[in-house]
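Shown here: the complex without one of its protein chains, the others still in place.
Note that the chains take the letters A, B and C in the order they are written out, and that residue 1 is the start of every chain.
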Amino acid sequence: MILLWTSLVLMIFSGGLSLFRRHPSSPRWSVAGLVTACLIGIVPAVHSLWTGASSETRLPWNIPGGACHLGIDPLTAFFLIPIFLLSSLAAVYGLEYLQGKQPVSWFFYGLLVAAMVVTVSARNGILFLMGWEIMTLSSFFLVTAEHEKREARQAGWTYLVAAHIGTAFLLVLFLLLSRSSGSMDFDSFKGLSPSETAPAWLLFVCAVIGFGTKAGFMPLHIWLPEAHPAAPSHVSAVMSGVMIKTGIYGLLRFLFYLGAPSPWWGWTFIGIGLTSGVIGVLFALAQHDLKRLLAYHSVENIGIIALGMGVGFLGLSGGSTPLAVLGFGGAVLHVLNHALFKGLLFLGAGAVLHSTHTKDIDHLGGLLKKMPWTGISFLVGAVAISGLPPFNGFISEFMIYLGCFKGLSPVHPSTGPLIAAMTGLALIGGLAAACFSKAFGIVFLGEPRSAHAAGAHEVGMPMKFPMMFLAGGCLLIGIFPTLALRAIKHPLAQLIPNLAVTLNDDLSMAERALSMISWSAGALIGLILLFALGYRLFWRGRRGGSAPTWDCGYAFPSARMQYTASSFAQPLTDLFSPLLRSEQIGSPGKDLFPKDSHLVTETPDVFWKEFYRPVLHRIQNLLARGRILQHGRLQLYVFYIVITLIAVFLLEMRNP
Amino acid sequence: MIPALLLIPTLAALLAFVLPSVRGRRVTLVSSALAHLVITGLCWIRRPVPALSGWLSLDPAGLLFLSIASLLFTTAAIYTVGSLRDESPERIPSSREDDFFFSPESENVFIGCLLLFLAAMTAVTLCQHFGLLWVAVEATTLASAPLIYFHRSPRSLEATWKYLMICSVGIALALVGNYCLTAALAIDGGADVSMTVSELMRQGTSFNKLWLKASFLFFLVGYGTKMGLAPLHTWLPDAHSEAPSAVSSLLSGALLNCAFLSLYRIHQVCDAAGLGLFTQDLFRLFGILSMGVATLFLLSQSDYKRMLAYSSVEHMGILSLGMGLGPLGLFGALWHSLNHSLSKSFLFLTAGNLLTFYKTKSTRQIRGILKKFPITGILWMAGFFAITGTPPFGTFFSEFTILKAILEQGRIGLTFLYLGFLALAFIGMSRIFLNMSQGEPDETVPSANARKEPWIRVLPPLILAGLSLLLGFYLPEGLMRVLQEASRYIPG
Amino acid sequence: MTIDILWILFIVSNFFLLGSSRLHTYIRVISLQGFLLSVLPWFSEGPVSGHIVAMSLINGSTKGILFPWLLSQAIRRAEVRREIEPFIGYGSSLFIGLLGLLTSFWIGNRLIPPTATSVFTAAMALFTLFVGLFLIMSRRKAITQALGYLVMENGISILGMALLQHDPVVVELGILLDAFAAIFVMGIIMFHINQEFDHMDTDRLNQLKD
Partner (left out) sequence: MNPSSLLCLLAAWTLSPLLLGIINRTKAVFAGRRGSPLLQPYHDLLKLFRKDLVISRTTTWVFVAGPLAGCAILGMSTFLIPFGGSPSILRFSGDMILFAYLLGLARFMTVLAALDTGSSFEGMGASREVQFSALAEPTLFLALAGLTLSTGELSLSGLFSANSTLHRGGMAVPLALIAVALFILFLAENARIPVDDPNTHLELTMIHEVMVLDHSGPLLGLIQYGAALKLWVLGAILWNTLWPFSTGHNGADAGIALVGMMGLAVGVGVVESVMARLRLLRVPALLTGAGALALISLIFIARL
């Protein structure tokens, strides 16, 4: 624990360093401090995760109901490790990415990391909320770091408001939880019987809305596709990779305080998962801003995690342990996996942005030649996020699938939701693959579509190294999934304590399957390498020369004639157009001899466009009518006083 | 010590009225403010002996509000010196509507009234006797009216007229409340009882209930007008927006608290007489109503000082709501009054700086404060987070405590109204604050020289902001004890 | 029973205020109310003390003579004679006054009379208070509003006079302080309003609004 404290203090200190030293080299010291802090902090986390041990410390804190109560148990440790890992890598990356600009942002970065650490290791409600809100604020400042841009301001506002409303639900949740014991300590929440505090459904709803807003569950996600693109890329990586996972952490920790789960919890989560997953990935497909696309994929992946949790809750409520283990296992593992590949992808997108100064996919192309390392890292991330073997995304999705298959049995009420989850997962997988073949294919392959892309260059070592490290991580888990299984064993045992007896059996079933996958992945890679070797040996020398791409006899092909991201995605977006409601500006060329024409398609968030914005406007208009109250006339004001006086008298003197 | 607390500002005021030297007046202002602050500080160490046969004494709640008033006054005094110095006397006051310059010849009246205002507020916190309390509250109105009218523009004239008229009506109703209280005592022959809080509380349930109820209703409407509870708040946005910013900060941070303290006193008496539930119902009603009405005006406010004023209405609603929720709620309310005063007054001081820099109160014309005036911009942003109850500022914890009190009573509907109004207010204010602070400065709007932020005008708000932040991390033991004693809240 | 004559005079004078438009009538009625108030303490039971005599003298001289005189000076200076175009017409005002009378009696009858003097004390106080407030909110001129305020003060004084025996001095001090404040401070402000706008209508005083 002392290491964790040291790490926290060092983190804030080194972030704060950037406030006082306006020297060009000061970010370097900040980053060095941050990385050291992360390395220190990761030690106790790994220890706890590996041994299953937990420890805590409590310092007095003079706020009513509050206590400086931090602890590490396997669940905390499981979330701490990606936080430390990704934050330190992203910090190194940011050093080159920011190039000494915005030195103040390092202060907020340090604060953000520290707040995340406090959030997942807090053992007291007040401390948790404090960490939670500081996390929000510091990330808000990072999102609006470039606040001279309108989008950044808009994004920051949306984020702040969404987070604030989410927190309001958390306040209610915590207060209801603490009602019976009067203490805000998590220990006192344990063994709570929900009836004595509040109806369990109320607590459940508060938790899902409160934490779901941060995590980005579908109708509550609107801040996410705004905020992630606006932030500097290393911050996007941290926000998307680990910060939104604190929402998942909260759900995992607090839903288990609410007593035995009911089946409808599972259905709710599967419903949320399907909505977030499918609609998230569809919106991703329709985007042509690379970072916005990735942001929607975060919504999608959160959906996958929710699906896993839904399967887990179905298992828990139905008494089916393998279902619970596989569902929660898949969900928890996907948290880690998503941190790895989404962090990687955002860093990759940042590298592209850094090098070409644009994140519009339709202006890019052919970057693989100019940025080979970034390209291959991004490819790894793309394959991994599509859930394809032999990378890590496949492993967690496999566990959820397996859970679904395992839970299928005729006439069982949970079969329906499980089939829905499975089919949805398949659809998500297919669409994600489509989306990332677009993202990678259009950005990195083909010919450059603009001067921006043509002038690209590979980024430096501080940016390359984190990406390659993360890519390595993706591959490692993909090839040795049993390692990952070992990592989630203790958190699972903690989550599902009454299943601890059968946990090993259920896990060993998964372990058998995963070890076979491990072999298959090895064999697959071997086979591909074999083919590659064969090609190298036999055919590579037999180049019959090179030529331009087959152009169907067209006389003057140009790079602008290539398929663009928008046209690539068009069949799918057309198919789902009732849902996406894309907006078109201009029109495509008509007639046999089309004249100059211009066409832009935009796909703004449908929930924002069709629900939140009208509702907000409605409220505002409604309230604006009430403003006639302050009409400016003194007579009217005195009238209010008289009316109030009469009203309270009539109200209170009715029955003497 | 009690005479000293009252006499120092009064004598200094007399001195300021007659002193011809500009510098001398300003020195008087600051030094008497500091002296007052020091004596207030001493009161924390040893409570002063009661004066005037117990009519004047310092109970925990009084101590809390006295300290707030004294602290805010000191910062406002320093700030005032800065703003008086900045507005150079040779500039001719024009008759433009947005004429914000002080006219030099009235400076002695201004400083004198400012000091008298402090004396009156001190008296409010000290008075244990309802009649005397009423006189003191009346005195605050009289002392502050010339302060609001200081700019001598038609707008400030209008604001002053409304302030005087409405507050006078309110204060007259409070006087009726006093009479009803006497009647409540007189009927059962308790005529010899002195009308001090402790004596009345000792009477217990021997009051005539109906007269006491009537008395409370008159007090509620009367002092409620002064406190700015909706729909009696109508004078507040006008007065707060037209007064010089240092005065606004005192009105919002200290004067409203004085009215709250008066209501708190009558609440104590009613509670002891067994009417606690009756008063709590009404406090809750007015509290939530004020929050709702304030929200209406916060959503798209185009004048930032008015926005701050409406935010005060909202927070007074929170205080009233907290008082309607039993000991825990009252604990939260008292705590919140401290937090609110600190944050609101540094916001008003910062708003004053903005007004000096940009010469406009329009939220739509000011852009990019953070870029142009970094310290002011940071203060403005910090103020936003502080006033909307975001951790790590103290307001979060006090609002949280009040929410806790609501939920402990199991009022789900009230919970949603409370959180809903807070959220709406947040949405409305965030738009305004963020748009003003962030972005590129709009160069078409004339403004003062960039990077010219005189320390004397930045330091006072900075101090208050620092305290406000500190209270979010740490609640000193002594303060906690005072809050607990004042609210009779014993943590379980 | 003689006290009932006093009450009837109060009621009549209040309706006079509601129905009249001439400012000088207002002032005379207010002066009359001031004298009525000074008589009121004599009707209370118990011995007539020097305290009561002093109070009634002070009341009569200030509310009956001093304030009306000050106000008529102000009217002369501002050169206004009558209230024009009130927000609520005179007929409606009288009707609302009737409603106010009923409400006052309804509330007043629920309160046990504080002294044996009369059962109507509370009701009368409330009614006069109501009329004062009604004048403030239904009339246009700043000076009428100040007059309304004085009527309101009179209503409060009814209650205060009835309670004079039980009352500590401070409460009586309150009335006077209040009235002084009203006259002096409002007078100053009215002077400024007059200077600024060349008339004393409050029509121009509605710039501050949302």
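Going forward, a residue touches a chain if its C-beta (ideal position, glycine included) is under 8 Å from a C-beta of that chain, and two chains touch if they have at least 3 such contacts.
The structure presented is a predicted model; accordingly, all values stated were derived computationally and were not measured.
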Visible chains in contact with the missing one: A
Hidden partner chain, touching residue among A:Ser520, A:Ser577 or A:Ser597: A:Ser520
Hidden-chain contact residue, picked from the options A:Leu129, A:Ala198, A:Leu431 or A:Leu580: A:Leu431
Option touching the unshown chain, where A:Ile528, A:Leu579, A:Leu599 or A:Ile643 are the choices: A:Ile528
Residue among A:Gly247, A:Gly329, A:Gly365 or A:Gly473 that touches the chain left out of view: A:Gly365
On chain A, residues whose C-beta touches the chain left out of the figure: 365-366, 368-369, 379, 383, 386-389, 394, 398, 401-402, 404-406, 408-411, 415-416, 419, 422-427, 429-431, 433-434, 436-438, 440-442, 445-447, 509, 512-513, 516-517, 519-520, 523-524, 527-528, 530-532, 535, 538-539, 542-552, 559, 561-563, 567-572, 575
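Assume only the chains that are shown with their structure count from here on.
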Which of B-C and A-C has more C-beta pairs touching across its chains: B-C
Centroid comparison with chain C (C-alpha atoms), farthest chain: A
CA centroid of chain B to CA centroid of chain C, Å: 31
Distance between the centres, which are taken as Cα means, of chain C and chain A, whole angstrom: 69
Touching two or more other chains - residue numbers and ranges from chain B: 161-162, 165, 169, 210, 214, 237, 297
Multi-partner residues of chain C (at least 2 other chains): 107, 110, 133, 136, 145, 202, 205-208, 210
Chain C-touching residues of chain B, taken from the complex the two chains share: 129, 131-132, 134-135, 138, 141-142, 145, 149, 154-155, 157-162, 164-165, 168-169, 171-172, 175-176, 178-180, 182-183, 185-187, 191, 194-195, 208, 210-211, 214, 237-238, 241-242, 297, 301, 306
Interface residues, chain B side, partner chain A - complex: 161-162, 165-166, 169-170, 173, 210, 213-214, 217-218, 220-221, 225, 231-232, 234-235, 237, 278, 282, 293, 295-297, 299-300, 331, 368, 370-371, 385, 388, 390-392, 396-397, 400-401, 403-404, 407-408, 412, 415, 419, 422-424, 426-427, 430-431, 434-435, 438-440, 473-477, 480, 491-492
Complex contact set, residues of chain A against chain B: 61-66, 126, 129-130, 133-134, 137, 144, 147-148, 150, 153, 156-157, 160-161, 164-165, 168, 171-172, 175-176, 178-179, 182, 202, 616, 619-620, 623-624, 626-627, 629-630, 634, 636-638, 640-641, 643-645, 648-649, 652-653, 656
